[in-house]
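Only one protein chain is missing from this complex, and each of the others stays in its spot.
A and B label the chains in the order they appear, each numbered from 1.
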Amino acid sequence: MSDITLNASAKVAEAAPRSAPISQVGFVGWMRANLFSGWLSTAVTLLLAYMIVRWAIGFVDWAFINAVWSVPNNQTQACRDLRGTGACWAVITEKHRFILFGTYPYEEHWRPALCIALFVGLYIVSAMRRFWRKELALIWVGVLTLIGVLMWGGVLGMPYVPQERWGGLVITLILATFGLALAFPLAILVALGRRSKLPAIKALCVLYVELIRGVPLISLLFMASVMFPLFLPEGMNIDKLLRAQLAIILFAGAYLAEVVRGGLQSLSKGQYEAADALGLSYWQKTGFIILPQALRLVIPPLVNTFIGFFKDTSLVLIIGIFDLLTAGKTAIIEPAWQGFGIEVYLTVGAIYFIFCFAMSKYSQGLEAELNRHRAR
Amino acid sequence: MSETLDHIASAARTDAPPAILLDKVNKWYGALHVLRDVSLNVALGERVVVCGPSGSGKSTMIRCINRLETHQEGTIKVNGIELSDDLKALDDIRREVGMVFQSFNLFPHLTILENCTLAPIWVRRMPKKEAEELAMHYLTRVRIPEQAKKYPGQLSGGQQQRVAIARALCMKPKIMLFDEPTSALDPEMIKEVLDTMVGLAETGMTMICVTHEMGFARQVADRVVFMDRGEIVEIGEPNHLFENPQTERLKTFLSQILRGH
Partner (left out) sequence: MSQTTIDPRSLRAPPRRPLRLSWSDERVRAIVWQVLVVGIIGAIVWWLWSNTVHNLEVRRIATGFGFLGREAGLPIAENLIPYSPTDTYFRALLIGLLNTLKVAVVGIVLATVFGTLIGIARLSKNWLLSKIAGVYIEVIRDLPLLLQLLFWYAILQGLPGPRQALHPVGGVFLSNRGLKLPWIEWQDAHSYALLAFALGALFTWFYRRDAIRKRILDGRPRPVWPVALGCLLVLPVAIWAAAGAPWTVDWPELRGFNFRGGLNMSPEYFALLLGLTTYTAGFIAEIVRAGILAVPHGQWEAAQALGLRPGQVLKQVVLPQALRVIIPPMTSQYLNITKNSSLAVAIGYQDIVSIANTTLNQTGQAIEGIAIIMLVYLSISLSISLFMNWYNARIALVER
């Protein structure tokens, strides 16, 4: 028996842990693994890096170095002389109040500004887990009432401002937030109805959801703007903003209902059976056991749906309501400022982006957290 | 005892190249050194059991053998073919080496029969009828021919693992790798899978098997390899190794295993 490893167990000399070859670790290793792992990857990296650098230089040139930041009383000749080589931020300097607040009286701009702050505060409070209690509904009612008082005025020495003069970012926030607040209860009812055992109620809910989801929002907004006046008895008239708001609620209700239904479906059957076994009535079962769990589950998709509405409120532009996007578009109608759409849309886009990005990051974080909970 | 040893020795002394050769293999995940100078020869027809604490690099080692992971230093040869970036060589090796995973990895969208015939049809270009006959042959060998038309989700864990073995065998591999094939199973199913593997060992298949089943190791293994922290600490004939551990590390490991069972 010459082969010692075969007939007796043998201790093998211990190899000391070595650090990886320099090409495997640290910054170099990371670059090799993630940027230059083969000739194809290297080519892609170099090409992309080249394009990014070129684009970034071009953008910095346009947006900062060659840009015009302000012009004296609407003399836009300086901007036009740039011929597209530089941005004309003067249009923002000049029109930012109009874009944010529309035709709201100039001296009263602090009121919509305060409303915007209230909206943001409301979102932040709603995002915090600590406040996910029944009292949150009260906070919403309170803040939304306060916003209504601030916008209309007519009390506490604030002059009355009619709805036709409201405009800008605050309209976008109003349409989205009131839309969500009022569509939500509707959505819960419809979602429950769609899962109900009563055929007539189920059919009605299915019809509503599928009809609304089958048509574009624009057609509902058109309906609100041209058909709605025909629906009401003679002499009764509803403001255009309110009509658009109604259309958005109807629209949001159908989509939210589907999200809520997803949550109801993902609850285990055991929860329903346990509630039945305790002898709870339908409404007790729904209110105490089912909804609290289902709604918690669907918060991330709810936030995503809300991002969708927030963006979709911009469609009211088509029926001529003065939201953020309409204000931006109107700001450049004036002949002096025509042709500076890119600057305005970039600015308006940045505002939309801040809101949507914050919400989307929040929903992603929440989802990860919920998944971790469920895995445990 | 000396009889079995002679048998092993003669198996190892044949002039044929070793079925698997690892020579000073090193591998890192980032800065983590997971395989340290691992050297191992496996002769044709030899059965090797690999054991060691969790995280010691057992999976990494056998996954390097069919290049599911790439090593960074040293050489690995399978049937005399060296593993490298050459895709042709890789194809050849993957055909010769079957693998069974801890988590079965059956294809859920295919029936049991289709799971088994997929590779023979697409890789070996075998006529469908022949592939099905072959699949039924191996399914019979793992004693579940009656499940052929079902989907993986309809089978128990033990049955799924036996299908996974049959699926690998359908490629008529010369070497089989097992990565803890019984760790995901309930105790009453472990035996049915182990029996299948013992049956396979009796046919003279070259096997490398990561497992902590001591009984299995004693019954079929020619050699047991004990790994710890990325290196091979001890190699030896099973009874000898288990009864006379030379290192503290193996002693600790064995006492933990015995306590666990």
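Keep in mind that, in the parts below, a contact is a pair of C-beta atoms (placed from the backbone, for glycine too) under 8 Å apart; a residue touches a chain by one contact, two chains touch by 3 or more.
Just so we're clear, the structure is a prediction, and the values are computed from it rather than from any experiment.
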Quick check: which displayed chains does the absent chain contact? A, B
Across B:G30, B:G80 or B:P127, the one contacting the chain not displayed is B:P127
Of B:S39, B:T75, B:S103 or B:N239, which sits in contact with the chain we cannot see? B:S103
Out of B:K27, B:R94 or B:R249, the sole contact with the unshown chain comes from B:R94
When the complex is taken as a whole, what residues of chain A touch the one chain not shown? 33-35, 37, 41, 44-45, 48-49, 52, 84, 197-201, 204, 211, 213-219, 222-223, 226-227, 229-234, 307, 311-312, 314-315, 317-318, 325, 329, 339, 341-342, 345-346, 348-349, 352-353, 356-357, 360
On chain B, where is the contact patch with the chain that was removed from view? 66, 68, 91, 94-95, 97-99, 101, 103, 105-109, 118-119, 121-123, 125-130, 151, 153, 164, 167-168, 171
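Following the convention adopted for this analysis, only the chains that are shown with their structure count from here on.
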How many angstrom lie between the CA centroids of chain A and chain B, rounded to a whole number? 52
Under the touch definition given earlier, write down the residues of chain B that touch chain A in their complex. 5, 8-9, 12-13, 26, 28, 30-31, 33, 36-37, 72-73, 223, 229-237, 240-241, 244-247
Touching chain B in the complex: which residues of chain A? 1, 3, 5-12, 14-15, 17-21, 24-26, 29
